[in-house]
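As structure tokens, the structure follows; a few thoughts come after it.
Now for chain A:
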Amino acid sequence: MSVTNATDRAADAGMPAVRMEGVDKWYSTFHALKNIDLEVARGEKIVVCGPSGSGKSTLIRCVNQLEEVQKGRIFVEGIELTAGPKNVEQIRRDVGMVFQQFNLFPHMTVLENCTLAPMRVRGVSKAEAEETARKFLTRVRIPEQADKYPAQLSGGQQQRVAIARALCMNPKIMLFDEPTSALDPEMVKEVLDTMIDLATEGMTMMVVTHEMGFARKVADRVIFMDQGEIVEVAEPEEFFSNPKQERTRTFLGQISHA
Partner candidate 1 sequence: QTVDEIKQRGSVNIGLLVDFPPFGIINEQGQPDGYDADVAKLLAEDFGVTLNLVPVTGPNRIPYLLSNQVDILVASLGVTPERAEQVDFSEPYAGIEIFVFGDTGTEVAEAADLAGKNVGVARASTQDTSITEIAPEGTNIQRFDDDASAVQALLSGQVPLMGASNVVISQIEAAAPGRFDTKFSLRRQSQGIATRPGQTELMEAINDFLARKKESGELNALHEQWVGGPLPEFVVEGE
Partner candidate 2 sequence: MIRPFGINEFWFIVMAVQWTLALSAVAFAGGALGGLAVALARVSPIAPLRYAALGFIRLFQGTPLLMQLFLVFFGLNIFGSGINPWLAAAIALTLHASAFLGEIWRGCIEAVPRGQTEAAWALGLRYYDRMKSIVLPQAAKIAVAPTVGFLVQLIKGTSLASIIGFVELTRAGQIINNATFDPFTVFGLVAVLYFILCWPLSILARRMETRFAVATRR
């Protein structure tokens, strides 16, 4: 299987950032992802939505192998993730992830949170790592918080640190799993703004979110999932104004209702 690496990489300079082929995932007996096929182009922004338990998190967590799949193949930047642990390591370096619960390291300062992985994984010097970190902290507009601990920050600030931390690894793709849903309403905007910034700079992004304003503004495509399947894929305008599937309509009805 590992032969594919080289061929795939050579085959196509304009290869997709992510490609999933017939992916199936079970949690013991529960079928969480069903025969997923998906291509995400470089620079593309994908928003994933759907009811709770539909498999959104599972889908994007497969992209950096936080969940292992039982069937199908996944390629990230042309490298086959499903071909072995060596590839997984390489891909995790190139894929940044932001979690709903931030998952900052509470025993490290903001700066240490941001420099740890570049130093340990990329072997960057401390000085250089700190310079990069300060650059990205400035980009997410909290340069002055570098020496605080996560517990001393507001939720919105913490989530922006999490984004900066992922960016410090200089990733080619960013995954976001409901990055604003643990935030108080007044902090949602500052995080969304940061993400919009990022989108305009051309980063490839896969975002699980129910923020339809965000989807409208930045998404190239919206993916609707239900019961482990991709039910509908469409451009945002089309998706919101004219959904094809009954299930999508029901869902959109519910969330606009709320």
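Worth a mention:
FYI, a residue touches a chain if its C-beta (ideal position, glycine included) is under 8 Å from a C-beta of that chain, and two chains touch if they have at least 3 such contacts; residues count from 1.
Basis for inclusion: all candidates are chains of the complex that A comes from, given by their letters.
Remember, it's a predicted structure, so these values are computed and weren't measured experimentally.
Candidates 1 or 2 all come from the same complex, and the one touching chain A there is 2. Within the complex, the chain A residues that touch candidate 2 are 64, 66, 89, 92-93, 95-97, 99, 101, 103-107, 116-117, 120-121, 165-166, 169, 175.
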